[in-house]
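Everything on this sheet refers to the single structure shown next.
With one protein chain removed, the remaining protein chains of the complex are shown where they sit.
On to chain A.
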Amino acid sequence: MLNSDAFDLRKYVQRNSQSVAVWIALLALIVFGILRYDNFGGSYNFGSFLNYNSMFIVIALGMCFVIITGGIDLSVGSVAAFSSVIAAYLSPYGLEVALPLALLVGMTFGAFNAFCIIALRIPPFIATLATMLGAKGAALVISGASTVAVDWGSNFTNMGMNKAFDLFPWSIIIVTIVGIALWIVLEMTSLGRTILAIGGGEDASKLMGLKVNRAKAFVYIISGGCAGLAGVILASGFGAGQPLEGVAWELSAIAAVVVGGTLLTGGLGSIPATVAGALLLGLVFNILNFENGRGTISFSAYWQMVIRGAFLFAVILFQTRMTKGRKSKGASA
């Protein structure tokens, strides 16, 4: 820590109580899984779990930025689907062409969202809802409403299928790098500070001369870029561009961000806690699959959704209770 004061864990926990809940729940679930199931902690489960969830993690990262400013981005699922199709079409030219261009496509959708929200003053919910519908339709149009097979001869599928260090696909490495980069932006740069300030009070931020519009444009473009990256991971990992995928991904991402302690009203948020939130939501499914594997009880896919909903509710309840204690303490001080 750069902090010259001695690090005080109690104080740290107290000030970050909104994201403490997610870490406790995540740890508890992992410990539970390792104790109860034989192969839970094995490298195969580890790798495939991360592989599948890396898409949701990267989308949640972008969403976290948007929500911190007090906005929302509903278009991420459709944009991911669209860019997966683009990536599949570009796959014969290799990863070095398909990845940056699909990213660019995602960022263009983000830039369009930003333009609607900042210049046309359309509320984020509406603007990104329109983009969500538009991108979905465009994905179906350019793909003819069916999956687009990637070129297996090029290096495109290496990203989603070849393993780094014999452990997990390269896509995980890329998502990790993106996560760390965004974490640094949020915590260490004036841009990050501005993003947090906008969510805490947009009027106050403007009066302080902060570049509010620039920061808002940044978060939507980043969110679009993250969705684009998720699309590439999707196409590369499953061998096809998938125009029908991405349904309700924005809701999973919002859930991950909220579970990670980011306030929907903005102003507070953490990148690591968002990752933890996305992992937590994925882990609930993973555990349920293992439970089914034991053969004693069998949860259908529908029951799994119900259980995940109940779990999400419990974590949020736990979190709000902790935050409430903290808030009332502040008010009486």
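Quick note on the criterion: a residue touches a chain if its C-beta (ideal position, glycine included) is under 8 Å from a C-beta of that chain, and two chains touch if they have at least 3 such contacts; residues count from 1.
As a convention for this text, contacts and distances are computed from a predicted model.
Between the names "Ribose import ATP-binding protein RbsA", "Abasic site processing protein", "PepSY domain-containing protein" or "Tetratricopeptide repeat", the one given in UniProt for the chain missing from this structure view is "Ribose import ATP-binding protein RbsA".
Among A:Ala204, A:Leu244, A:Leu264 or A:Ala314, only A:Ala204 touches the chain that is left out of the view.
Only one of the listed residues, A:Ser54, A:Thr69, A:Ser171 or A:Thr194, touches the absent chain: A:Thr194.
Looking at chain A, the residues touching the absent chain are 2-5, 11, 15, 188-191, 193-194, 196-197, 200-201, 203-211, 267-268, 329-333.
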